[in-house]
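Only one protein chain is missing; all other protein chains are in place.
Entry: chain A
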Amino acid sequence: MYISKVSLVNYRNFANAKFLFNKGINTIIGENGSGKTNLFRAIRLLLDDNLLPSSYKLDLGDFNRSLGDYRGHWIIISLEFSELSDDEAIQSLFVHGAGQIEGNKVSKATYNLFFRPKADVRFMLSELEEGDVVGLNEIRNDITLEDYETFFTGKSTADFNDPEVYKNLVGDFDNVRFTYTYNESSFGVKIPHQLSVSKEVSFTFIKALRDVVSDFHNNRTNPLITLLKSKSNNINKDDYRQISETVISLNSRIEDLPDVQQIRADIKNTIKDAVGQTYSPSSLSINSSLPSEADKLLQSLKLLIGEPGETYEGGIHELSLGGANLIFLTLKLLEYKYQIARETFANFLLIEEPEAHIHTHIQKTLFDKLDFGDTQIIYSTHSTQISEVSNVENINILGKKENYAEVYQPSIGLQSSETEKIQRYLDAVRSNLLFAKGVILVEGDAEEILIPTLVKSVMGVSLDELGISLINIRSTGFKNVAQLFHNDRIRRRCAIVTDSDHAIMDTTIQDGDNSRLKRIKRRIERSAKKGAERRVDLDTFCNGNEWVKAFYAEYTFEVDFVEAGNYQEVKEIVDIIYTSENKKQAARKELDSDKVDVFGRRVLTMANKEGKGWFALLLGKYIYSETILPDYLVDAILFAKGTFSRSLLSDILTYRAKKNFELDNNLDFSEFHAVVTSYISEEVDLATLLSSYEAVDPSDQILCILRKLQSCSNGTRKT
């Protein structure tokens, strides 16, 4: 049995979230504060024995803030379990209380926590006339947390993530429609008191900053003791008798050592001398206390471990934190293998950010190699390296929004063949695209190298700061990866940046064309044709998906770069690429040309000669703030970024002002800086801010870029 779904409604930073899990290892990916710990806490409220009391004491802070006024609303935490077995006696109590009967089978179960107003409040709400907003508010005003109760149900069939279900169960606050009737077949029946779900399963939660050493010292949490205990119960009495006798004789031999006897006598005499016979203890002895009973002796055993590459074996407290964690985790897993004695039939291990203590490579091996049997592991991480281990089908991504979080399952609705492709891709390139808030997919090294430099130089902020990941697909097979971004899957923006490959020259074969030119023309034509087809295909792919959009260079990245006005930059590296003066001169001349078939062919020749990647590296050194960011890249970046905060826009403009002042210190930005301050404090709007900049420096490209956030007018390059 494993947890297949977790639905959270109104709980902490989840207004309405659905997590899907598979057997084995599952990963929760999310930045700090996106709710990883809250998700774990929700699961623990239902499954962790230690947290059961807390489930009856939910608090104001447990309501999602986006509700505004919590009063009258419910918190719903719903777990769905799959792969139950209805004929295993050990699962019967669980099936009895939580199993969904379908036909003549039980393979799923649900277990829900409702934190809801008590019966009297629900009854009063149900008595309201439809639409009686005043009455509703009167009742809600009187509600306090004291009026809430925790109610556990099982066997529900409803999808608690469906807002309509919420309206039927809790009520419709807008239209004031509440009912007291409760439909058991959809929302579940009360869990029978015989069933305590947390006792049916083994559940372990490993905190991010767990103090493993103290866990080892505490008899209740020491996994070694648990293991030894389970063995000592069924120890063979005859085998043990011999050991026991040896221990007893050993103890008495130690006690009888002359030195020990001497000390004993000395103590006795000293006391007698000091306080006199009357006040001296009547008897005194020194005991060797190696326990002779089987269970106690076994439980007094200690684990000594040597660190890899060291010969010294030490106690757990001497081990590195990472080593101790590793041992703890391993013993926990072993404990699960011994589960039979404890009558549990499913094991859950929740690990919070394992990268906090265990080296990622060890984890990778641990999660990769270990046979977990019936144990389901859910771990949260913000390490891209760990997330590689997990199958893309076993990943939930948390997206942080204002006052709530969204959950994405990147492989929902994809064919397994498609998922496999994505998986292979993620394995190869690391999975940081799963962490990004926005993604730009590019087709080659040149874009991968130059776009980050361009953005940093032009806007003064890095792609990282913008929260955009740039991923080099190394081909035009964008769709495999881009399909991850979808309303059903990852709801984040993905910009595809690619070339249209329009012909840079008339490709009609002329009579005078030599064979080389003919060959070039034919190649360009072929490539243009393919480019056009690709564009149709990509546009069709993106159509209807608000999260993915393609942005095209008219010709190719290098050509469009120059066409945007950046011939100076390319001219800078002519000397590096060409050795012959003639070639250098011809190249410079051609680059100065305003005909695309001229400068275009030249820049392509240069790039091809050097290799596009090397060319881009060389060019990267000569990118300045005045280098023009080609328009289609501007569009791609603005799309991938989504929304810009006031402080970010202020930073960008302030950067531009600083750079342009360096170029021309006649520019007086002082008034502009004042406007920036009032813009940040939300006294003026973006248009005012841009006008204020324009008043000083009307031709800067940034105006054009940022006006796209409103609407665009052309900017020109400074000379």
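By definition in this document, a residue touches a chain if its C-beta (ideal position, glycine included) is under 8 Å from a C-beta of that chain, and two chains touch if they have at least 3 such contacts; residues count from 1.
In the analysis below, contacts and distances are computed from a predicted model.
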Name under which UniProt lists the unshown chain, selected from "Probable glycine dehydrogenase (decarboxylating) subunit 1", "DNA 3'-5' helicase", "ABC transporter permease" or "Ubiquinone biosynthesis protein UbiV": "DNA 3'-5' helicase"
Touch with the omitted chain, as defined above, among A:96, A:140, A:207 or A:337: A:96
Listed residues A:149, A:445 or A:572, member touching the removed chain: A:149
Residues belonging to chain A that touch the chain removed from view: 86-87, 89-90, 92-93, 95-97, 99, 101, 104-106, 118-124, 146-147, 149, 155, 181-185, 188-190, 192, 194, 199, 343
